[in-house]
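Have a look at the structure that comes next, please.
The complex appears here without one of its protein chains, the remainder shown in place.
So, chain A:
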Amino acid sequence: MSGLTRSWICENCVEMLFVRGSGNCVQCETPLRKSNFRVQLFEDPTVDKEVEIRKKVLKIYNKRDFDFPSLREYNDYLERVEDVVSNLTNNIDVENTKLQMEQYQRENRDLIQKNKVKLTREQEEVEELLLLEKQGNEQRRLELLQEEQRQLQAKRKNKQALLDELEHSQLPATMLLAQHKVRAAKLETQIEQQKQAVKPTSLFSTGINMRQTVSLQPPPRIEEVLYQYKPVHVETYGPPVPELELLSRLGYLNHVRAAMPQDTAGGYTSALACHRAIQDAFSGLFPLKR
């Protein structure tokens, strides 16, 4: 797909076109260079176009959130960037927008440069982490394979040894089999032990590298107003209800049906039903204050 003219041509045809040396778009005859053709990443061509434009714009407009004194200004800046991108994507006012971009570029040249450097550094760090992770995965996989190989070999050797002994030894077959079984069991336990053997790792359990120097400064203290607990007060418009735990002591439970063993097994106590009945009886008993 061509970025400039938005025409789609398959790879083979692209080759053909540039073999001939001329560089004209098939549909609209605009002169093109080979570099203008890219493999399309997204199904919807408008999306692809926008993604390309966005990449270019963001190379220029690359300020970060800490470059701005307030959140409002950062958001305003982002809005301007979006306007630029949408103008270019929908071919609205292209000339003006391009002029704006150039002006911005001229004004903030060094800031753009600085931010570019920062970005590349961050990207490198992320890539490093990814690489490390991949390496770790690879290593683990290889080790597992090796382990399996070793186990298979050991088992095979064991079987072979048994066969040899059956052939050559003088002892009766049952004894040999018993010996073999003992040996196989020992092998199993050995394998188990190996699996559980703690390998010397290079990471502490918190994820910090052993060789990494960690700053021993205390974290910054944040002082805030101390939280005061205020119990919740609910207006029930009625006399106070005794607490659930006090019900049996106050004698309420003598007048409620006792809980059967099946009920207590499920966590039910007669105090629950009693408490609910009393709550319902007292709720709204006094006239509402209108």
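The rule we apply is simple: a residue touches a chain if its C-beta (ideal position, glycine included) is under 8 Å from a C-beta of that chain, and two chains touch if they have at least 3 such contacts; residues count from 1.
Everything that follows uses one rule, which is that contacts and distances are computed from a predicted model.
As stated in its UniProt record, the chain not included in the shown complex is "Cyclin-H", which appears among "Eukaryotic translation initiation factor 3 subunit F", "Myotubularin phosphatase domain-containing protein", "Ubiquitin-related modifier 1" or "Cyclin-H".
Summary of contacts with the chain left out: across A:Val19, A:Val126, A:Ala265 or A:Leu288, the touching residue is A:Leu288.
Checked against the full complex, the candidates A:Pro172, A:Pro218 or A:Gly251 give a single residue touching the omitted chain, namely A:Gly251.
Panel shows chain A; residues 234-239, 250-252, 254-256, 274, 276-288, 290 of it touch the chain omitted from the view.
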